[in-house]
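Just below is one structure, and these are the notes that go with it.
Note that one protein chain is taken out, while the other chains of the complex remain in position.
Moving on, here comes chain A:
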Amino acid sequence: MSLQTFLLLAAALFSVGLYGALSQQSIVMLMMGLELMINGLLVAGAAFWFYVSPGTADGQVLVLVAVTVMALEMAMGFAVVTALFRARDVDVTDDAGDLKG
């Protein structure tokens, strides 16, 4: 166990999540990819706290913020999908391309 191995795990989780976020058609599956990317960030944040500056609690607070923001992001994501589904009967990204910008 070292900083490098933990960061490697974080990079692997981030990349798998990125693949999902880029390739999935369903908007909810796309959000699963985003969750996996943030999962990698949690590992990286905790590893940086432990191996770089364990003296202060800043790293722990950062992980706490990341966990909370992940939950908020999911709630907002599902609300947007529900609104989109109600208005246009759309649940795949290809049909919602006009939302980009």
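What we mean here is this: a contact is a pair of C-beta atoms (placed from the backbone, for glycine too) under 8 Å apart; a residue touches a chain by one contact, two chains touch by 3 or more; residues count from 1.
The rule is simple: contacts and distances are computed from a predicted model.
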Just to verify: the chain that's not displayed, which of "NADH-quinone oxidoreductase subunit J", "L-arabinose transport system permease protein AraQ", "Spore coat protein JC" or "Sulfurtransferase" does UniProt list as its protein name?
"NADH-quinone oxidoreductase subunit J"
In the full complex, which residues of chain A touch the absent chain?
1, 3-9, 11-20, 22-29, 32-33, 35-36, 39, 42-43, 46-47, 49-58, 60-61, 63-65, 67-69, 71-72, 74-76, 78-83, 85-86, 91-94
